[in-house]
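Sharing a structure below in structure tokens format, with a few things to ask.
A single protein chain has been omitted; all remaining protein chains appear in their positions.
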């Protein structure tokens, strides 16, 4: 039996999303987001974040990141992020395009997290106010990180304080914000505006919706600008209610947090089992994904047994759970992990990937 | 009783779309379009268009138009279209943005249609190969037009032939292509590649889907470029199967054409009734929308009676039907249209819009 | 003997420019504009405009217009100008490129001038605050116009007042500002900031320099932004003093105004002579260029006689004088104009252009 630990975006959509879509389709409604469901979503987001907030549904996390940041960063600015940040490594310079040519500056950190030291050093080597150099204008922090680490609220606050002192605006790539919240037991405000974050890419697709992520922003002027940026980027769905309905259902009754908790718990159980076998994450994993050090011949055997995952680099695999991962999935995966070699020669597996 | 004739995008989604989404959500699937439903959609589009075609689901018609055209037009190019074209009038220069600054040239035509004469005149006043002038590089034709007119296949062919002779590539804004096909009784190939069209913005949301339109292109090199352009524009949904499933269901068993036929028939009945009352379209309307000449005091009365529509300019209203418009809707609308004035003074209505 | 009336940019450079370049080359100097000559130019421009001003030398009028406007117009904005404006017709959408995709809206006017009525009508049909429509953000006025007309200060003021009331910023394409000043007997402040103009593309190359035009702006925040925009557009010369020296010499001791006066006077004498022959400008020409109605067979004869100029459209020629046009040039030109037909058949000339 196969278990899919490739990514949280290989899962289907949560049942409540389908129900919300069905309910949203009754009767006619004004288009382009001038509908009641979208209005309700706006209200709900403000409640969830405990202050007035503006939400813009988009069809991908890349859109949320790139369009959102483009409203914070002038064309001659630079976006400072971790050297492994999704916006730098996996989005094909989308942020540079939408911003009109901004630079992306990747900093080394500790594991997958940015540090105040790295940020300070970056600022010290910057030619401030020198037109020959891109001007750092946005700090983008990923929470949970691309390797499953989680920043404490005060860690985000420390980075944001340094950034704000230099005039940078602070963006949070929250593709897995729900998982971070669940891991930390924080409320959304703690990890965002109370810690100095001005804009959030609010992940939802990985955690239950079908085609809807969102930009959440607290500054009305930025929100106003985003109205125009989104339309001309083709990111305003004409039947906007169907995007809003997904997000509204997602954020209702803590569904997003409960889904994330399930995913985190599945990962915790998986990692506990792996630890007994002697395999450990390369950085502390507290959310729903982990980069685990595993010899290639072992991971090849796992793959052969039917566990799906990605080998990131020789000796390191990435494992991801989702809201849809079941206890049976974890049990099966651990069973496969424990199974000794089939005796096949390694040569046979050599070209597996 | 209210009847909504504002736009075909105020309708909900067709039931088969919801069913397809439910079916698509079972089990895990590779993300970013590497899934079986997307593969099936690719196959289906090729069948529908009777030749190898490449399809890219997007979340809006603006995305389809602007991203699609950006793959046909160099940054220093110009896109030639009708002066009332959606890309020129209603998309906030999205095409200019994605193309890196291309110009949009709106031509007057006959009614809402481009003519060979206008195109020829445009070419004659162009400073070809002169870097001081934007170089016409793409012809974009809207079918059905923004005012409900329809081009015959040979009319598109004549425009495309002129364009191709000057090296322009030919794009079709098919936001309502299904309605045009239904009106003409053509097959998709007749209105597209057989008539010289190289790329289609294939509308679907107005005609039944929730959040999915598409770019369809026949040239593999353009398709390859679009892969990159879409990703960095944030227009690749991570759970791509949910976008593909909508389109696949839409194109299955001629659903899209049957839906369009219903919408067209509703409009035809509406216009017949209006003609009896003495109100006529300002240009011949053959699809599911019409611009109808109506005195403002009359249209104000209609609005008061509960018919929703837009006053485009003094004396002209736009009426649109959709796949979801019922016979009862038309009956009700016509009833309201026939009702004599309530006797209220015009002054009361003066600020209605 | 040939007379060149094609354009004021076919003339050479004024002798004082060459002298200034020779003087500027002595010794070493800090690069990228941190030199004494550039500082002197900054001071001089403030004196010339009678208030603190910021000047940015650039290598072309297109750079001045497009980069300058890009600092006033958001990517989703529209630049409103006359339908014959250079930025719309002759700069290959440079302004759209540098602004990140802004639209250019050309309005019909009276002759080559914008009118308050046209501007008001444009604003009335704008979908303000509607993301589907480009938002008018900059008004660009050309002074003198592309056809040699001149706005009175109060005419510019009326346009600027209308624009400012809608939040637009006001740009002046002053490719021939010196000629307008000379024609009107105004000081620069009268035609610029006192009339509501916030930024000037200050033409100089047509009127005496070699490779230097300039952006002049009064708002320090815009000036600060331009520092970055110019550098990343490659428009900051490393030996900046050689650009500044040309402009500094040009603006010294009213040279620019005296040069423009000479050009205007030459045109006035030319037009007076043409009037005697029965040929008149199609719009009133008060600067150094005119569009004159002349039958094609007559203009063909002129061309054959050795006068160089452009036929703009059938029956209309453009004639331009410059600072370097001599009395002898005008005498010769008028002599050629008066000469009766050589008797050659028209057929021979038919394909001249």
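The letters A, B and C name the chains in turn, as written, and every chain counts its residues from 1.
Basically, contacts are C-beta pairs under 8 Å (C-beta built on N, C-alpha and C of every residue); 3 or more make two chains touch, one makes a residue touch a chain.
Everything quoted here is computed from the prediction, not taken from an experiment.
Asker: Among B:44, B:232 or B:286, which one is in touch with the chain left out?
Answerer: Touching the chain that is not displayed is residue B:232.
Asker: Of C:53, C:72, C:97 or C:144, which one is in contact with the hidden chain?
Answerer: The single option touching the absent chain is C:97.
Asker: Among A:96, A:192, A:264 or A:299, which one is in touch with the chain left out?
Answerer: With A:96, A:192, A:264 or A:299 as choices, the missing chain is touched by A:96.
Asker: When the complex is taken as a whole, what residues of subunit C touch the one chain not shown?
Answerer: Subunit C touches the missing chain through residues 4, 6-7, 9-13, 18, 21-22, 24-31, 58-67, 91-94, 97, 205-206, 210-211, 228, 231-239, 242-243, 324.
Asker: Go through subunit B and note every residue touching the omitted chain.
Answerer: Its contact residues with the unshown chain are 32, 74-76, 100-101, 131-132, 135, 225, 227-232, 236.
Asker: Considering the whole complex, not just the chains shown, which residues of subunit A touch the missing one?
Answerer: Interface residues of subunit A facing the absent chain: 75-76, 78, 89-94, 96-98, 100-104, 131-134.
Everything that follows uses one rule, which is that only the chains that are shown with their structure count from here on.
Asker: For subunit A versus subunit B, what separation do you get between their C-alpha means, in angstrom?
Answerer: 34
Asker: I'd like the Å distance between the centres of subunit B and subunit C, where a centre is the mean of that chain's Cα atoms.
Answerer: Here the centre of subunit C sits 42 Å away from the centre of subunit B.
Asker: Which residues of subunit B are in contact with two or more other chains?
Answerer: If we look for residues of subunit B contacting two or more partner chains, we find 91-94, 97.
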